[in-house]
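The other protein chains are all here in position, but one chain of the complex has been omitted.
Entry: chain A
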Amino acid sequence: MAGIGLKDATAVVGIGQTTFAKRLAEDEKTLACRAVLAALDDAGIAPGEVDGLASYTMEETDEVELAKAVGFGDLTFFSKVGYGGGGSCATVAHLAAAIASGQASVGVAWRSRKRGSGPRPWTNTTVQLPTPAQWTRPFGLLRPADEIAMLTRRYMHEYGATRDHLFNVALACRNRANQNPAAVMYERPLTREMYMTARWISEPLCLFDNCLETDGALACVIVGKERARDCRRTPVYVHSAAQGLPAQHHGMVNYWNDDPLTGPAWTAARHLWKHADFTPDDVDVAQIYDAFTALVPLSLEGYGFCGRGEGGAFTEGGALEIGGRLPVNTGGGGLSEAYVHGFNLINEGVKQLRGTSTAQVPGAATCLVTAGEGVPTSALLLRT
């Protein structure tokens, strides 16, 4: 492979988060500052040492505001990634690339969002993406749930996936949230009857197929491997990282290419595994982006844990639970811990490899973290 390579060149050495809730009193900027400072404190690194930043294009607290408030040093690298939750892992990937290539030495990635108490983006009819505004929204395909429900119905039709398969995803996430005191759904168990009788949001997706609406913020700190050895916590190495935008893909409304049921996960996965020393069989635990339950079986296929059309069946027999074939979303995920555009999945991956998760997979040494499927995406392989 040409170039310096990313493999194990950098590590996540600090993670931080605020409280998660339907409504938090503080504003997004304040929450961002709290999460970032918590992550730096966890790492034992002073804010003045930070010289690299990465976040989402949808992040409302910009670099200038954050740097002024928390006292960063001179910044030499800052980047933002588009496509909502598709950008989560890419924030870490951009920092890893910047640090490995010498553009920065201490990087911070973050996401702060009041999606719980703030407005639902789809209710804003003046700010619409051009393709949905012309070709889908006038017909009442208004919300992300409607757009993904369309692919879900086709997926169920083509491959025989069932609502029970989607329930398996919702249940695994809820069970892990029930072990995680920080999760919004910590004290709220889910049963099959609750799921099967829940109100519809967009058939075939019901209430429990949809992620939470959460206020909260998270951050993590990334440094080079030499520096990582001197940090306070066990380093969690960025083993492989990838972004994925497949040819002729269209985010969310991917109805217009030859094979709409293979999405960005497939593209990201090819790159991710090409640069990895291990395979899907060697992954101890996975944090899979779950804005909607149906994204999990699709991602299981895309990242190579099963074949085409087998994602639904893969969830059977407790496969996604602790002790199962592939424990997923061990903090509760977007479905049951918090929906902060997938950043909690990154931090939970780090917790697993430190051995500090509230639903610890014994001896976990490798973790896949994915960003949103169904949009231009990104993914990370983390290792101890």
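Everything below uses one rule, namely that a residue touches a chain if its C-beta (ideal position, glycine included) is under 8 Å from a C-beta of that chain, and two chains touch if they have at least 3 such contacts; residues count from 1.
To be clear about the criterion, contacts and distances are computed from a predicted model.
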Between "Na(+)/H(+) antiporter subunit B", "Iron(III) transport system permease protein", "Choline dehydrogenase-like flavoprotein" or "OB-fold domain-containing protein", which matches the UniProt record of the unshown chain? "OB-fold domain-containing protein"
Which listed residue (A:E226, A:D258 or A:D281) would be found touching the missing chain in the intact complex? A:D258
Cross-chain touch to the chain not pictured, restricted to A:A21, A:L142 or A:A182, is A:L142
Absent chain, residues of chain A that touch it: 120, 123, 125, 128, 130-131, 133-143, 145-146, 149-151, 153-154, 157, 199-204, 248, 250, 253, 255-258
